[in-house]
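Below you'll find the structure I mean.
Heads up, one of the protein chains got dropped from this complex, but the rest are sitting where they should.
First chain written, first letter: the chains are A, B and C, and each begins at residue 1.
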Amino acid sequence: MDFEDTAEEAAFRAEVRAWLEANAKPRRHREASDAMAVDEDRGSMAAAKAWQAKKAQRGFARVTWPKELGGLAGSAMQQVIYNQEEGKFDTASGAPFAIGLGMCIPTLMAYGSKDSIERHVKPALRGDEIWCQLFSEPAGGSDVAGLRMRAEKHGEEWIVNGQKIWTSGAHFSDYGLLLARTDAQAQKHKGLTMFYLSMKSPGVEVRPIRQASGAANFNEVFFTDVRIPDAQRLGPVGEGWKVALTTLMHERLAVGGGLGGGLDVKELLSLARALELEDGPAIKNAGVRERIADWYVRSAGLKYTTYRTMTALSRGQQPGPEASIAKIVVASKLQDLSAFAMELEGEAGALKGEDAPMHGAFQMGWMSAPGLRIAGGTDEILRNIIAERVLGLPPDIRVDKELPFNELPGAR
Amino acid sequence: MDFEDTAEEAAFRAEVRAWLEANAKPRRHREASDAMAVDEDRGSMAAAKAWQAKKAQRGFARVTWPKELGGLAGSAMQQVIYNQEEGKFDTASGAPFAIGLGMCIPTLMAYGSKDSIERHVKPALRGDEIWCQLFSEPAGGSDVAGLRMRAEKHGEEWIVNGQKIWTSGAHFSDYGLLLARTDAQAQKHKGLTMFYLSMKSPGVEVRPIRQASGAANFNEVFFTDVRIPDAQRLGPVGEGWKVALTTLMHERLAVGGGLGGGLDVKELLSLARALELEDGPAIKNAGVRERIADWYVRSAGLKYTTYRTMTALSRGQQPGPEASIAKIVVASKLQDLSAFAMELEGEAGALKGEDAPMHGAFQMGWMSAPGLRIAGGTDEILRNIIAERVLGLPPDIRVDKELPFNELPGAR
Amino acid sequence: MNFDFSDDQKMLRDQARRFLGERCPVKAVRGVLEGAHGHDAALWKAIAEMGWTGTAIPEAYGGLGLGHLELCVIAEELGRVLAPVPFASTVYLFAEAILAAGSEEQKQRLLPRIASGERIGTFARAERPGAVTPKSIRTGFKGGKLTGTKTPVADGMDARHAVILARAGEDGGERGLALAVVDLDGAGVKRRALDSIDPSRKHAEIVFDGAAAECLGTGGEAWSLTSLVLDRAAVLMAFEQVGGADRCLAMAKDYALARFAFGRQIGSFQAIKHKLADIYIGNELARSNAYYGAWALSTGARDLALAAAAARICATQAFDFAAKENMQTHGGVGFTWEYDCHLFYKRSRHLALALGPQRVWKDKLVNELELSNAA
Partner (left out) sequence: MNFDFSDDQKMLRDQARRFLGERCPVKAVRGVLEGAHGHDAALWKAIAEMGWTGTAIPEAYGGLGLGHLELCVIAEELGRVLAPVPFASTVYLFAEAILAAGSEEQKQRLLPRIASGERIGTFARAERPGAVTPKSIRTGFKGGKLTGTKTPVADGMDARHAVILARAGEDGGERGLALAVVDLDGAGVKRRALDSIDPSRKHAEIVFDGAAAECLGTGGEAWSLTSLVLDRAAVLMAFEQVGGADRCLAMAKDYALARFAFGRQIGSFQAIKHKLADIYIGNELARSNAYYGAWALSTGARDLALAAAAARICATQAFDFAAKENMQTHGGVGFTWEYDCHLFYKRSRHLALALGPQRVWKDKLVNELELSNAA
């Protein structure tokens, strides 16, 4: 047992590091109070695109992709190594490209025509074109396949009407991966078809969604008679659900970490050091110490779980299901730890922003935690996934598989 | 708002108290260490029967029953008052008669023939005859209606074969209320019929079940070609489930309290006063204090919830559903509080009985808690009941209602 | 056994619920949440006209002279609708402090204007993050002048009067403390609005630079007096929390019945059913503890401190849990600004932090248990 690279990994890491040193500045130490900032766009979109282009040129934008598509045909572990090293530098964020390169383009690679692949993969890799994912709808959140957006065939075109929701980056995306219902008489999972389209198409309207926190990281996207050429269909008509599963499978491959904006025990420790309670420094209070320990073992457990996953990658194995536990643990911990910190702050805990202790870091964490417990799979959906895919327990009783979609309760 | 009796209640309480003073000794103060003892039989069966007979003679054995059946035609509140007052005296336990008088006899009253009522009610009330309830089976625990015991009609008799389980008091019972399957081709809930029988009938064999705690409070009861006259059938053939619901409804009417053997915050306080931790007396440790407070507010909440229920009774209203929360709260609290107390005791917490602190009260509580979380409805079943009956949420999806019983998965 | 509100008190509750249903829709809350004003002036006026601000103030001082049980009933309804008014600061804290310790003259002068709703009051303890302890109080009160900074002060921008916990003597601990009543419109007072997690209930920083103030009660008792006022306010606020928690359960239940996923009402999934059952359990326990607190408050029972702490802790836990799991039950939309879940989530935390955090109340509760068992 050790934490060392293999010889090959060490060599690759050196290569990456040399390149980064030549092309970026080392990251300055980040204050706990900025903890939430890591979620946000470091620098403008222009800077992000410029950095993405640089990475793409060198093959680091997607290490695992085949060389002819702009990758290095490298291993998943090499991708992890690149990410670790880039994390030590003060680069622009790759966030705007994550969904496109992580989910949309891999789906295109699997189901798209040779032409479409040649046309779209490299511009996306370079960051010239940004993609978003258009699956969720007001009627289909946890139950993605419950979506209602209608696509009707007219000659060689499809005419699409309906609404999508929770679309990250729709407002700056050039293309979108769209799942729509092409047959309402078919069974729920059999009437869906996958397309991609230009977000500039006439009839596409993007509206930001204001979140409880006040921020707006997601959008609603309204479709009114939007025309999509049949050539932009991915997979056969009615097989959209199968295609979507490919996309979602790629979503789950991401190795955890960075979740929760990095607000964690370290920040709680600094706070507990700084504050005086009834009986002296908060850090000396037995109740405070027990809570710190409880949260520390969960954070450490996740960190070392990630090491185990990386070890599997490093040995060329598929990452185990361990990764699936990260969000459940992090989101609730963020919510509870933040609430607890606010109580340590006393009445001042009810303030936010610059008026609150530590620039309102814990208030921000507490306000964002409910979103983290929901986005990308609610706690309840993730527990189902663990129970079914990891433990092999039976699926929930399904009443929506046999009936035609338009006869399902709630779908009327 | 006050905790006073109404004039009528005060008068009744005085009556009860006078009678108790004339017939029983006041209860001596009970040590925390005996806390578990309240569950157990105070004195022998003979003493219990003698005390029951005395109560019955005066009408206090079942205050709410009609006078002609040996009651006082009193109110539920008067029953509560009697129980409160008796609790202050050192009397033999009424536990052996609770199931018979609380569940079996009310069912007999509702569905039995005039003769059977005349024959059985008063002997049961006097404690001359003890009844047990024979519903649960290995195949039907939470799902009582899943039971398999077969009853076949032969002329004017039914011949019964199968096994019951979790039968309290079967070993000292004279009669039993029996739910059996009389038609395996019918739907699950439609093939059941209710009977009563003498536990002395040939072919009835009672075996105690040894629990994880080592105690044996329950039995298995095996039936081999047991003959029951059709005259001892309660309700029509095939309507047994409807009859059983009457029985179970009576089970839920009981007002909470006394659960968990009375081991609670008071005992934890005494322990915390007695023990020294790293930083001084346990009672001064901030972590210990927080836990004590958390459990106290739950105990107090339940206590005052019972007061609210009694107020409803006192106003002649049906007790609200509040009562249904008691067991869920008490059982988990007992488990967690006991485990916590054992940790305060340090390595000595791993001992039991007289070798452990406070005569092993917390070890006993910790060992009995899992049973409390299961017996008379698991935590999970009780949450379903609250969600469905109190909050009006939909029932679980049922796959077992339409099929013939013998075609159900797991029933083969 | 008569452990419930009377029929008259229940009528008052129904009346309050109807009234607030009309006069305090969610958009009133959003109006204050998104606006610059510290409260909804029209609603405040209407509430005062109902006489609620003077519910427990004796008729001799312009109040209705009803008891605290009536005030509890009103508090629950105000909590249910998240009423964006300085009711707690003015009625539970300021008025209670004057009633508890004010001189006859002070009561004559101050209480009628509180009862009539003309004046808003508050109570200021905190001066910096962390615990408020006798030693932590730096604001000075010497020769009738206040000097120092109080922050955060609930409703500090809107209040005309405030009771200030300050240091009058040389003693650095409890015995050096005093309570002062100050006119916040007077000279030597500067206020600054602060950002709050629940902007429907705003806070201020108040800087005193030799502001004229008068003494409340006799010196040396300031800390125990503050503690008493907090106990009384905790019971009343517990009813606001119970009202809010109750509303969260109703919202979650309605959504669970109306929302379909996988072809079923989401309320038919055990994950949701059991979550809501747990909210119900927490709310019932909180309500029962609050009722006992109400009894202790209305009768001045010896165990008010114990009852208040239990009511406070249990109601805080219930509202916290109900508010966050209501959001979770709603899924994505629950996290939008458009849906109302976040208003309750924010208010639950606001109330959890007002009057001091759970830790302090738990410690107080165990102190009381030690005393009562010591007997």
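Throughout what follows, a residue touches a chain if its C-beta (ideal position, glycine included) is under 8 Å from a C-beta of that chain, and two chains touch if they have at least 3 such contacts.
Keep in mind it's a predicted model, so treat the numbers as computed, not measured.
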Query raised in the report: Which listed residue (C:212, C:271 or C:301) would be found touching the missing chain in the intact complex?
Result: C:271
Query raised in the report: Out of B:297, B:342 or B:386, which touches the unshown chain?
Result: B:342
Report task. Taking the full complex into account, find the residue in B:80, B:313, B:367 or B:393 that is in contact with the omitted chain. Result -> B:367
Report summary line: Touch rule applied to chain B and the missing chain gives residues 136, 138-139, 141-143, 146, 165-166, 188, 209-212, 214, 274-278, 282, 285, 287, 335, 339, 342-357, 360, 363, 366-367, 370-371, 373-375, 378-380, 383-384, 396, 398-400, 403, 408-411
Report task. With the missing chain put back, which residues of chain A would touch it? List them for me. Result -> 1-6, 9, 77, 265-266, 269, 283, 286, 289-290, 292-294, 296-298, 300-305, 307-308, 310-312, 314-315, 322, 325, 328-329, 380, 382-384, 386-388, 390-397
Requested in this report: List the residues of chain C that touch the chain left out of this view.
Outcome: 269-271, 274
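To be clear about the criterion, only the chains that are shown with their structure count from here on.
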Query raised in the report: Roughly how many whole angstrom separate the Cα centroids of chain B and chain C?
Result: 42
Report task. Measure off the straight-line distance from the CA centroid of chain A to the CA centroid of chain B, and report it in whole Å. Result -> 51
**Report entry** Of all residues in chain A, the ones touching two or more other chains
**Finding:** 285, 287, 399
Requested in this report: Please set out, as single numbers or ranges, the residues of chain C touching at least two other chains.
Outcome: 264-265, 272, 359, 363
